[in-house]
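Report on the following structure.
Excluded from the complex is one protein chain; the other protein chains are retained at their positions.
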Amino acid sequence: MKLSKFLVGAAAATALTGMASGAMAVTEIQWWHAMGGANGERVNKIAADFNASQSEYKVVPTNKGNYTETMTAAIAAFRAGKQPDIVQVFEVGTATMMAAKGAVYPVYKLMQDEGESFDINAYLPAVVSYYQTSNGKLLSMPFNSSTPVLWYNKDAFKKAGITKVPSTWDEMKTASEKLVASGMKCGFSFGWQSWVMIENYSAWHNLPIGTRENGYAGLDTEFTFNNAAVKNRLQKIYDWSKKGLFKYGGRRGDSLSMFTNGECGMWMNSSAYYGAMKAQAKFDFGQAMLPLDTEVAKKPQNSIIGGATLWVLKGKPKSHYKGVALFLKYLSSPKVQAWWHQETGYVPITTAAYKLSEEQGFYKSNPGTDTAIHELSLNQPTPNSRGLRFGNFVQVRDIINEEMENIWAGKKTASQAMDDAVARGNKLLRKFEKANR
Amino acid sequence: MIENRPLITFLAHATIILGIAIVAFPIWITFVAASHDAVRMTQVPIPLWPGDQFFVNLKIALTRGLGGAQGPTAATLLLNSLITALMIAVGKIVISMLSAFAIVYFRFPFRMGFFWMIFVTLMLPVEVRILPTFKVVADLNLLDSYWGMTLPLIASATATFMFRQVFLTIPDEMLEAARIDGAGPMRFFWDILIPMSRTNIAALFVILFIYGWNQYLWPLLITTDSSLYTITIGIKNLLNSAELTPEWNIIMMTALLAMIPPVLVVVTMQKMFVKGLTETDK
Partner (left out) sequence: MTGGPLPHSARRNEHMLKRVHFKPSLLPFLLVAPQIVITIVFFFWPASQALYQSFLVEDAFGLSTEFVWFDNFIELFQDPHYLGAFQRTAYFSLSVAFIAMFSALVLAAMADRIVRGATTYRTLLIWPYAIAPVLAGALWVFMFDPTLGIFVYALNAIGIDWNYKLNGDQAMTLVILASAWKQIAYNFLFFIAAMQSIPRSLIEAAAIDGAGPLRRFTTIIFPLITPTSFFLLVVNVVYAFFDTFGVIDAMTQGGPANATQILVYKVYYDGFVGLDLGGSAAQSVVLMAIVILLTVVQFRFIERKVEY
């Protein structure tokens, strides 16, 4: 009775799903991504345009939740032999993906195998260096990348009588003092604090955050970001916070509303907030390069990116990979990249796309939107500023978050907190090394 | 009413109205946010009174697909939620009534073994063993199917446990009477047990329906075909806007839509629900 219907239903449902995927004539390429909301629609448009441009392959984009959920879903699927062709993975997952040699199909090799021409020099060095091997081979295709910038409230600056946008940390202090004196609740805040204040702070001043070329040269790396420069900077910021010059507003972009509602006059976070800023801020705002710690370096090096790349997974039928290669090429074409860059606020991945946007007058009509590109291409990246490659870095970032929160809450000194973060982080590095032997 | 004390009655009303005001306030905020434009909810002070965009937002939420025009619409997502919630609720009730029946009314080898096998699963949520479970479902070729989305969530003992309690309280005379009439076990099950536990079934249905309706992580992991996505996945997708401003108006409107079916279930079944919970002793 009930039970037999149940089982018949089960069989029918399985049969149906089986049929649906078997009846396709074109080769379907599964692309799992983590872009929700409006960016999800843009991802769909890219896929649809590619599909319309040829008739052999059909790229099917699927949103699989946030970055973590997407990556874990892909890994779970891989373990079960049901992986997608392409998966979008955030930058901190790079080491995990890279270590899985049997699972990922490096982009340079894919292009080689499929006989597609591929010129690494066409890409912005600071963007691709994050995803290259230590000898310059590209592993995954950068997709959405951004870098932290200093956002500032022009109206508040005017009111406080600040004429020069801060370019050093000393100037950050004086500007913040003026902002607070003019009646603002706080001078500045930041989000994604590990990325902005540890990872980028270090790259910007050409300091390593770990041994072995920030992990590029091997899994036997150790963190070293508990150095005097980082500790000193964080301690000072904590001291400032007692006078209201700095206010902590949460992880990720949670503190955005503090800036857009005029609580804080400056905000350090991803350049990709441009669209949100434009929609929410009722004042005139600008972007500037990150401040320089003059006690640490004479001039800035270059900033590093955040965001995500597309990884190609192994184990799909041979016929898929030609389509994947064609799609990745399509994706990096100047037209697509310039459109993506201008629509989303992410940086373009090729020099050609940057030039095209310039020709189209994008930077003229949207002043400040090229700040990120300037920061990234300030100098040729060094081993300290091309990116980082640490295992278990998702958790390490949260450890850094936790320890930094301990500083802001006054529970630990900056020195203690950073020493603890390094000690806890190193444990995870050893664990990763052990798991990936 | 035992006695008529206007003051106390008034206090009772006042307390409960205050309670409702606190408990329902977040719902009110949902409604308010659903009636403004997207940016308004990111600006201080946040409005406490509805705006004039309600129907505009409603139209967007209903017609725009998930992730753009080609994606499944809210109607599809709601339908998927409905199907999975019903499958979980009905499936769990059916299998657990049968097994509770067997455990309570039969003596057979391994009875206690089965009993403990089922009850060990009482509380452990699927999230805690999510990756191994994924592997199992993939091996069974149930990815991207309603069965894959529901069967692992059916594997828990809460309902069996409850039916066992219910059956234990049904007087033995019922069985004896049925036997005198010459009724077999299945007749007894069908004619006596089901009618007698009607209200309990209703109560469990409410609990399980809502449990199924609110699932997020499991259906997300198990499906790659977005036409199988549930409404909760749809809402999370909207919330997950990275560096963009979340479209609070559409999120909250979708949230309101997503609330309607479970609220309807609770409201229409609440009389039975309360009865089902109180009348365990027959």
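Letters A and B mark the chains in the order given here, with residues in each chain numbered from 1 onward.
Operating definition for what follows: a contact is a pair of C-beta atoms (placed from the backbone, for glycine too) under 8 Å apart; a residue touches a chain by one contact, two chains touch by 3 or more.
Remember, predicted model here, so these are calculated numbers, not experimental data.
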Wait, the hidden chain, what does it touch out of the ones we have here?
-> A, B
With respect to the chain omitted from the figure, which of B:A74, B:V90 or B:I154 is a touching residue?
-> B:I154
Residues belonging to chain A that touch the chain removed from view = 3, 6, 68-69, 72, 75, 78-79, 96, 99-103, 248-251, 254-255, 257-258, 261, 263, 392, 394-395, 398, 401-403, 405-406, 408-409, 411, 431, 434-437
Just the residue numbers, please: which parts of chain B touch the chain that's not shown?
-> 1-3, 5, 8-9, 11-13, 15-17, 19-20, 23-27, 29-30, 33, 41-42, 44-46, 48, 94-96, 98-99, 101-109, 111-112, 114-115, 117-125, 127-133, 135-137, 140, 151-152, 154-157, 160, 165, 167-169, 172, 175-176, 179, 184-186, 207, 210, 213-214, 216-217, 232, 235-236, 239, 251, 255, 258-259, 262-263, 266-267, 270, 273-275, 277-281
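Methods note: only the chains that are shown with their structure count from here on.
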Complex interface listing, chain B residues touching chain A | 38-39, 42-44, 66-68, 70-71, 91, 94, 98, 131, 134-135, 138-139, 141-147, 217, 220-221, 224-226, 233, 236-247
Residue positions on chain A within touch of chain B in the complex are 2-3, 6, 9-10, 13-14, 17-18, 30, 32, 34-41, 43-45, 48, 61-66, 69, 72-73, 76-77, 79-82, 84, 146, 253, 257, 260-261, 270, 272-273, 275-276, 279-280, 282, 345
